[in-house]
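For this depiction, one protein chain was excluded, whereas all remaining protein chains were kept in their positions.
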Amino acid sequence: MSTTDPGTPGYWPAGHRSAVALAFDVDGPTGDAMLNGSIWRKPSYFALGAYGPHRALPRILDLLDEAGVSATFFTPAWVVETWPEACRTVVERGHEMAHHGYRHERYWDLEPDQQAEVIERSQRIFRDVLGAPAVGFRTPSGDWHPDTPRLLVEAGFTYSSSMRGDDRPYLHEVDGVVTPLVEIPGRWDLDDYASLAYTRNPDYPAGQDRIASYELTLDNWIREFDGSHAEGLCMTTLFHPKVSGKPGRLLLLERFLTHMRSGDDVWFATCREVAEWWSRTAAPVVPQRGGQHV
Amino acid sequence: MSTTDPGTPGYWPAGHRSAVALAFDVDGPTGDAMLNGSIWRKPSYFALGAYGPHRALPRILDLLDEAGVSATFFTPAWVVETWPEACRTVVERGHEMAHHGYRHERYWDLEPDQQAEVIERSQRIFRDVLGAPAVGFRTPSGDWHPDTPRLLVEAGFTYSSSMRGDDRPYLHEVDGVVTPLVEIPGRWDLDDYASLAYTRNPDYPAGQDRIASYELTLDNWIREFDGSHAEGLCMTTLFHPKVSGKPGRLLLLERFLTHMRSGDDVWFATCREVAEWWSRTAAPVVPQRGGQHV
Amino acid sequence: MSTTDPGTPGYWPAGHRSAVALAFDVDGPTGDAMLNGSIWRKPSYFALGAYGPHRALPRILDLLDEAGVSATFFTPAWVVETWPEACRTVVERGHEMAHHGYRHERYWDLEPDQQAEVIERSQRIFRDVLGAPAVGFRTPSGDWHPDTPRLLVEAGFTYSSSMRGDDRPYLHEVDGVVTPLVEIPGRWDLDDYASLAYTRNPDYPAGQDRIASYELTLDNWIREFDGSHAEGLCMTTLFHPKVSGKPGRLLLLERFLTHMRSGDDVWFATCREVAEWWSRTAAPVVPQRGGQHV
Partner (left out) sequence: MSTTDPGTPGYWPAGHRSAVALAFDVDGPTGDAMLNGSIWRKPSYFALGAYGPHRALPRILDLLDEAGVSATFFTPAWVVETWPEACRTVVERGHEMAHHGYRHERYWDLEPDQQAEVIERSQRIFRDVLGAPAVGFRTPSGDWHPDTPRLLVEAGFTYSSSMRGDDRPYLHEVDGVVTPLVEIPGRWDLDDYASLAYTRNPDYPAGQDRIASYELTLDNWIREFDGSHAEGLCMTTLFHPKVSGKPGRLLLLERFLTHMRSGDDVWFATCREVAEWWSRTAAPVVPQRGGQHV
């Protein structure tokens, strides 16, 4: 049990100053183009997505092995079905697999029963292929439906990493009542899509913006970590193997890890471990007020 | 009374070379998505906005305390209503609270009576929650209606910080007559949205452009200050707590403040103080010709 | 008369290695928003444009005086009408004023007689306000109508600086016949809009892209000059006072000028002087084939 306040320097297990829950979204070729079917007429775009589980994921796993760090892999169940060996390897090498939709659905567009169906179907695949259901969830596309947290609680999830509005974990409320569902908020600033992803037809970014400088992207990430670490917060990432797991970019991740590991006061953990620690030690923290119509 | 010409080196109180009116727009979750209601189905986006008054504002206030600098906080009255304690703290710690719409309305889309209604409603909330009405106004979304300056004069405001077309204060005209309403023009170059803001669903920037390099953003800001200082001008900022008040970015503000304070010839003031000095010392300066249809 | 081949090192007057025709587009508030009338309801946007002739132009002129360099100012005649003193000063200080539409029209959208009307009206204003008609023309918005070169020849212009397809001057053809109209092609790479312009409502860039790093923008410009100088070419710029003539950006222009003047083998000239030299010394160079429908 921590003796310091939740989300302040030294609060984390063994008195670590701050927490880092390294996380990757293994989207593969799922997403809007698969949901609307257009990907089946875009072989090049499909291959670009497949590069994630097919080529990039093994590099990421090797890198994490070398660094001795466990991470969380939010993976659409379609990817688990399509590359079962690659996904089983993630678990076997000590990492956590968690939900990210079946085909990277936009949860805010789905009715509650449709969301429940996606969750159930995905859990079934996780059980069949990986041997166990997931306890964690990250909403695809960065937002969700007002009913999603209730559905997650009902389905037995212990945490979500879907929101953007804090730099510490907190507990979700449903109908004004605090639930045991821990939120581990991410940030766009630590999403590699926001700096390095680039495709054409379909275009990403929509305005065909340039790929950012690799060096300056790393510099931004390091500053985000430094700020989070100084305040004793909990930082997670939204990295994607198909974006950052390329030969020319893996070095960025390696240098980022090296920077974060240069002291010995960072607690590297899976999201599941973060959620467990927070549940055990933090007094229920009510999230910021708001959400009701004025 | 200054003995030098308005807006030239040394004109400012006690012979300071130039003026800096540090200013923050505390938008919180107000804006287009609240005006059209979509934010109530986007919990993640709401939380990102709430991060401003909830988490980032206290950091900004601490930073300003350390630097010994007073600033102006343009705040939609909905935010004042929703986070009254946080907003009262701003005043208690010696800063100025000023108008920024009720829910960040686009003033150029509103009829004059609708604008007057937003202003009155906001003044009422300022009086109720903060104990005094505002004397300053910054138009949300960067432009306003041709009748807005008249409405501000009628409502007793002493200054606006809404325009982009000069680097010194000037007096607004209404129907060709110079009024006492001082304009303290801002610039897009010193708006952190233009470099660091990034959201998805809704997307900002519209083209999903990259987050700029933090280091190069600071470098640009420093050059803007250096140029303004060299010419003895008045510089204000359009910073947003939810954008720049994050752990990894606060250091930018700190370094920017350190740079500006490295000499002792900058007058740091609230916009209110700048307007008062300009009103007392500057001969009415007619703004650049134009505005009439040719 | 030059003894070396046109557009090769040493071809230029007095054996200068390369030519630089520094040029500014003094658009002021003209452009699409004035053509469609929306600017008259956007006072902030109007003021941003007015900043060019009102505040930025004098700085540019001082900078050029210090450097001892003459430049060309492509200026919509509406700006000449609206700020006549500022525009007369440009001529009095030894620079060239040239055409850029009346209100920054898109020439490819205009019928030939409409284009002729804009040209005549503008020449009348140039004669009335500046005492002489222009001999040079730069098409607003970067392209023109297939009939525009014919209209320019008929109206007595000696040069245009409108195209993007070469890095040396060349002579325009009309109906397959080479004319005396010299083209001094510009390039997007040396248009400060492409790196530093930023407005909101209306948005520029359309995707709300970031303002580029000032330092890296200068670095790009310097490389463009270095490449042009090495090959003995003719470089012109598409700089805008309202974009680059701000206090924090003027230093970029100063450093760019300092770099270009660090050797003594650059011929700085107005576009008019470049066109005269080219007409006198270069054998008619037929532009690249193409333009006909296949």
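Read from first to last, the chains carry the letters A, B and C; within each, the first residue is number 1.
In the analysis below, contacts are C-beta pairs under 8 Å (C-beta built on N, C-alpha and C of every residue); 3 or more make two chains touch, one makes a residue touch a chain.
No experiment lies behind these values; they were computed from the predicted model shown.
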Residue of A:8, A:89 or A:208 touching the missing chain in the full complex: A:208
Chain not shown: contacting residue from C:123, C:213 or C:270: C:213
Sole residue of C:105, C:167 or C:273 that reaches the chain not shown, by the stated touch rule: C:167
Hidden partner chain, touching residue among C:141, C:179 or C:201: C:141
Subunit A, residues in touch with the chain not shown (by the definition above): 29, 37, 40-51, 54-55, 78, 81-83, 198-201, 203, 205-211, 213-216, 246-251
Residues in subunit C touching the chain absent from view: 108, 139, 141-146, 162-167, 185, 187-189, 194-195, 204-210, 212-213, 216, 219-220, 223-228, 230-231, 233, 287-291, 293-294
For subunit B, residues in touch with the removed chain: 205-207, 209
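Here is the rule we use: only the chains that are shown with their structure count from here on.
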Copies subunit B and subunit A - interface residue numbers shared by over half, same or different: different
Distance between chain centroids, defined by C-alpha means - subunit A, subunit C (Å): 50
Multi-partner residues of subunit C (each touching 2 or more other chains): 205-207, 209
